[in-house]
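Encoded as structure tokens, the structure appears first; notes follow it.
Incomplete set of chains, arranged as in the complex.
Naming follows writing order (A and B), and every chain is counted from residue 1.
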């Protein structure tokens, strides 16, 4: 995850608005698909080149152009030119370390958001950029594979109202799908917190700390993806643009509430993880205490009696007790008394 | 409580506004009751189906429809259609992980709030949703059993002004009852903090930490229920809607102050719990110190004298002291002197 801090330096030697793909080349060839639909019909096609797609004519349908892979800069440039997208926005789309943001122009809204993928032990953020025009939505993804399949199904099967609504509703639906996905991620994190809780309380070990630290870092990363989103939706709500119809407004409000809930849960998780750290440290310190107690009890019992037997191990010529017939047994008795006394003392101290 | 983080993922595969009940199926059959009242009369009925209720005509009375159980989606859909409730709001009512919120439309206000139930060792949150119209209030609860019984009594016995006021006052009364219930919860928490304080100071043990952590988590959960409430009442106060009459305004202000007090107390509890953790850690460390001191005193006293007796246990053929008549007693005297000296040293160090 720290690795995400690598490669954050953008085109420090090129002018602003220069298109450079920042990020790993994640697919060999970019994949271009088009969903074209209206209330009555829909079409779903894949194109081998962007030019072929742009040659089509849009007869009043809603178009959803999806691009998987960002490394084919000329294709993205072509789209940009065709849809009159500002160079700075194209630059943001290509810079996969871009902070989530929204831009509003006369012709389109652009939004950069993060799609979270749960890997085995970490959460990976993939950048998804949306251009929402009056009758089209263009989505740019880093790889193939996304959380939009349910939306595709809805379009195909005309479920819900998506087919009868415009591009603004499609844009909303895509962001909504991303936010719903955050719930899945948080659920998994919640499970991991629960597991860690179990471990921390019952059998903490040095590697546990690493787990807590990793969890903390992932929550930090989710925060970075989620917090700006709230601002984004807020800006969309207040945007006085004809691109967002009145009918969308309750959906945006609902979306805003979902994001607020994601943020709430993230913050609660954060506090719980810091609570875990406290328990861990305390458990370690408790174990230390236990170790020390065992040492102290053993040492405290044996040190005095070892002295006594040492005493009568001395070789002085004149040691009266040595000659006594019951001397040895008297010493044994003394040792028993001392040991018993110390055990009672420990009992009283509640060390046993 | 962490378990509340489970099942938070909503309909990730269905369109927004699709009604899905998220939460445990908490009752076999939903229970539908109607309170219909005006200043002069009141009626209190239970219905076997929602259709029967909706067939009734409301002749200028205030109606309070209460639904216990959220799993009968068709019934809720029926209510929604009858009262023209937006699908997104119905969706919120059914999603029991919804964050507390308020929505304002022309025809009704909707509010989602949390009712807290104190269980043995934890606090459980039940979602209560209210639809407040011009002459009706609909309340949706997850289970039967609530904190509204006093309000029912007031309606039945025409106590206070409730019978002479409108639906807005009823809606206020319901939220007020929920907030009053928070005081009960906080009182119980206060008792538990006091008990923990006693334990932490007098006999801290490893399980105490778990208790502190659980307490912290519950307070975090209460915060999540209470903080959004402040915003809600604030929004209601500023709402320019004919649904809330002028006469309600001082009551809302009062309610706002109560919530502020609940928040204040919650925050104070939070700081006190974190103070408890400090005491616990320090108590543990003090106990450790005590253990170490006992070990150190015993070891420090016996190690030197054990050396001395070892010295005269050596078997050298020529050891002049061995042959001395009073050698043994001289050694005993030396030991007494050393022990006395060390005890005085510890006295000075205030270890005894």
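One rule holds in what follows: a residue touches a chain if its C-beta (ideal position, glycine included) is under 8 Å from a C-beta of that chain, and two chains touch if they have at least 3 such contacts.
Just so we're clear, the structure is a prediction, and the values are computed from it rather than from any experiment.
Chemist: Beyond the 2 copies placed here, what is the full number of copies in the complex?
Modeler: 5
Going forward, only the chains that are shown with their structure count from here on.
Chemist: Since chain A and chain B share one sequence, what rotation angle in degrees maps the C-alpha trace of one onto the other, as a multiple of 5?
Modeler: 70
Chemist: CA centre of chain A versus CA centre of chain B: separation in Å?
Modeler: Spacing between the chain centres: roughly 26 Å.
Chemist: Which residues, counting only chain B, touch chain A once they are in their complex?
Modeler: Per the touch definition, chain B meets chain A at residues 2-3, 5-18, 86, 88, 91-92, 97-99, 101, 103, 206, 209-210, 213, 216-217, 220-221, 224, 228, 277, 280-281, 284-285, 287-288, 290-292, 294-295, 298-299, 302-303, 305-306, 309-310, 312-315, 319, 321-328, 331.
Chemist: Which positions of chain A touch chain B when the two form their complex?
Modeler: My answer: residues 147, 150, 153-154, 159-162, 173, 176-177, 180-181, 183-184, 186-187, 189-191, 193-194, 197, 201, 250-251, 253-254, 257, 260-261, 264-265, 268-269, 271-272, 275, 278-279, 282-283, 285-286, 288-289, 292-293, 295-296, 299-300, 303-304, 306-307, 310-311, 313-319, 349, 351.
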